[in-house]
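Only a single protein chain was left out; the remaining protein chains are all shown in position.
Up next is subunit A:
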């Protein structure tokens, strides 16, 4: 995915993808967690990484964050091998881990303002760190600005974590289960925030989640990690079509309700009308959801 372009001043500039992973392997002792993981993320893409518990999602993310050295493989984030990434590279990333309980005594605004300042020396004019107040408003914590961090509710705390993750206006943002423990309103607000980051700031976002609905709403592309490999890679729609053509057809006839599963819904409905015509009522055709697809893929992998 690399294109080398000759610049007028004779320097080679490599336009790399935001994230590039090939042949990634990771073992803990004799336990092989990642066998052969490979994927590419273009700049500005939003990717959801799905997979059953213990599939290695967090390990994969930690390797990309530079927090963990892989056993083998080629990993590049913004063109840099994460484990060797320097502070300038670090300044271009945003990291939101699964759980954080730090800085309980700080006030929300005070903390965001302080942490934002670490990015000042690295920020180009176009990407100066977020103003604390602007950010607090963006994650819906305006009323909590003067509260101490430990007084925040679970969902509020999580939104603060996200705010800290993006305070340096990252080019690549890693979110590990960002919405665990959110109520529906907080979840929706968070989705709006992700859309805004990706639309306005062109942030590349990689998130893990167990909420398939969320993955479908947010992600341009979905990666499914199972058995130590990426077993599916595509838009939610494409995945559904590719992996499961099953659809459910429901209808009523003579006061009775029927359900039929088929991989050719159109043909089935055509025959249904040919045979019964006017008698058919309450027709409903439901394509396999992402959840059905996901379950089918994971089951196949684990079999």
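Assume a residue touches a chain if its C-beta (ideal position, glycine included) is under 8 Å from a C-beta of that chain, and two chains touch if they have at least 3 such contacts; residues count from 1.
Going forward, contacts and distances are computed from a predicted model.
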Looking only at the UniProt record of the hidden chain, which name from "RNA polymerase sigma factor", "Alkaline shock response membrane anchor protein AmaP", "Amino acid ABC transporter" or "Transport permease protein" is the right one? "Transport permease protein"
Determine which one of A:22, A:74 or A:88 touches the chain that has been left out. A:88
Full-complex contact with the absent chain, from A:119, A:182, A:251 or A:294: A:119
Option touching the unshown chain, where A:35, A:68, A:127 or A:287 are the choices: A:68
Against the chain that's been left off, what residues of subunit A make contact? List them. 58-59, 62, 65, 67-68, 87-88, 90-91, 93, 95, 97-106, 110, 114-115, 117-122, 164, 168, 176
